[in-house]
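Of the protein chains in this complex, all but one are displayed in their positions.
Letters A and B name the chains as they come in the text, with residue numbers starting at 1 for each one.
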Amino acid sequence: MISVKHETRYRYETPAAYTIQSLKLTPQNTSGQHVLSWSLDCGQDATIPSFVDSFGNLTHTFVINREHSDVLIRVTGKVETTDVSGIIAGPHDPFPLVAYLRETELTQPNEALEDLAWSVAEGGKPLDLAHALMAAVRDRIDYQEGETQVETTAAQALAQGSGVCQDHAHAFICCARVRGIPARYVSGYLQASDNMDEVYEAGHAWAEAYIEDLGWVGFDVANRICPSESHLRVAVGLDYREAAPIRGLRLGGGAEKLDVTVRVVQENIQQ
Amino acid sequence: MLSRTANNLYWLSRYMERAENFARILEVADRMSMMPGAASDAQQSEWWSTLMTSGCAEAFEESGLRVEGPMVTEFLARNPENPSSIYSSIRQARENGRAVRTSLTMEMWECLNDTWLSFDQRWTDARRYGELRSFLDWIKERSTVFRGGLYGTMLRDDAFDFARLGTYVERADNTARILDVKYHVLLPEGEEVGGGVDYFQWTSLLRAFSALGSYHYLYRENPKPWKIAELMILRREMPRSLIGCYQQTVSHLDRLAEAYGSRHECHRIAGQVYSQLQFADANDIFQSGLHEFLSDFIVRNNRLGNEVARSYMFLG
């Protein structure tokens, strides 16, 4: 079982008049995970309005419409996960597969990405092709924090040869689509390695590709693995923009200080 | 009513009023420059005080231009880089008007639009024939037409109140500034019958307020400096006096409070300033310092403007 405690705190230099955030921070049940408890707390008594978006992500719209100097978003929950070798079934998917071949702004292919996609030999099984693409992308984009931003495109990340899990996912998605494999973006949490109580700076992101006869299969490109019981899948979309855990804006407030702490730990269920 | 609309109406009136006031200030300066035998340094100080009065002295210094009649005139009337020039004011008035066209009557819009469209032609003509005065008269006339159009055709709702508030906040600021820049010529020490220059200063000042005739009517004597100050600060008969402006400001704010069923900080400030003016005495003002009184007034008038903005959610 994975236990998550994820806190995001913004502190503003001068008071802001208004803050709005669109939050995709609530996981759904899938073949590999069962949500036992989950709560989203933004320090307000009123219920935060929500809806389910086209990809099935529960989306909250959180607003502070008075003077304020800080914002706190706290997510806590426990989820039972099982290793399904990355093969995901459910929740509902309204899109025919061809929709997952769309180009998006962040996954727009360029010549370098096409070359990378076609650098992997033809002829193998689709699953092997996807694994080979994962390796090829990871080889070309070094893991480096702070070199890329949330709006960095796959092409930019590949050009500079460095990025974070989001960039790996974008480049992989782009290459997969170039090769005719439907692919999508996943944001979530990862309980890393065997060390208990490890603290991370942020959540995690990976990709899913549709493999004939298997269905949707996850590819954690940054870690060169398929998601296991250490992965908690939260939101999905064609790219980061649609699956982003938090997209927000504010009026006023001057400079901003952002603190994010994510604690994802493995817990043994007490019998 | 949309907050932005209120904001646009308020500023639209402020800019039209400002354009008119600048025209008056320039008119006075133009007269002074025609005074016989005025020494060139006296002339220069006159143009400088014109810049001070209009609040454009700093910007003018930065522009590196020489303090001479044609330069100052161009800077205050036509310079597009000067955000307070008559040109800029007319442009901004029309832009504000265009953004809220649906809240304007046809008379108001056509006046703004025509003024803007004919501006350059008028200015060019005035320069070509050396007739600055006819240009300034035209600006004053356009402002009067606009005000008349507003007063005569606009529905008496909140939009009207915001438009009028802009006029009075701007006008009060302007009257206080002109008095403050010229306060030295109004001090009682100058009581002994001044030379020709002083007399000319005083009558010019009255002209700047279109108040020369009114002064004679009310006081039935030659201009005396402290009486000019009293007239422009405390006489409610004078439409450009501080108390005259505040009487109107308070009444429009009251109408808004009544229509909306709530009062704000701006109501408190306006009421306070108004009652102070009501019970003030010209002698007291001179004793405790005319300059201090006017500086304080300008600060509080500004604060009133800010509070009007805050109370009615003018964002952007």
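Basically, a residue touches a chain if its C-beta (ideal position, glycine included) is under 8 Å from a C-beta of that chain, and two chains touch if they have at least 3 such contacts.
Note that in this section contacts and distances are computed from a predicted model.
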- Note on the structure: Looking only at "Circularly permuted type 2 ATP-grasp protein", "Leucine rich repeat variant", "Decarboxylase" or "Alanine glycine permease", the name UniProt gives the absent chain is "Circularly permuted type 2 ATP-grasp protein"
- Item | Residue of A:Met1, A:Val35, A:Val63 or A:Ile87 touching the missing chain in the full complex | A:Val63
- Using the touch definition up top, pick the residue from B:Ala6, B:Val72 or B:Ala163 that touches the left-out chain. B:Ala6
- Message: Under the stated touch rule, tell me which residues of subunit B contact the chain that is not displayed.
- Response: 1-6, 95, 98-99, 101-102, 109-110, 113-114, 117, 158, 162, 256, 260, 312-313, 315-316
- Touch list for subunit A against the chain that is not drawn: 18, 20-22, 46, 49-51, 53-55, 59, 61, 63, 65, 94-96, 98-99, 101-103, 151, 238, 241-242, 247-249
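We adopt the following convention: only the chains that are shown with their structure count from here on.
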- Query: How far is the middle of subunit A from the middle of subunit B, if each middle is the mean of its Cα atoms, in Å?
  - Reply: 59
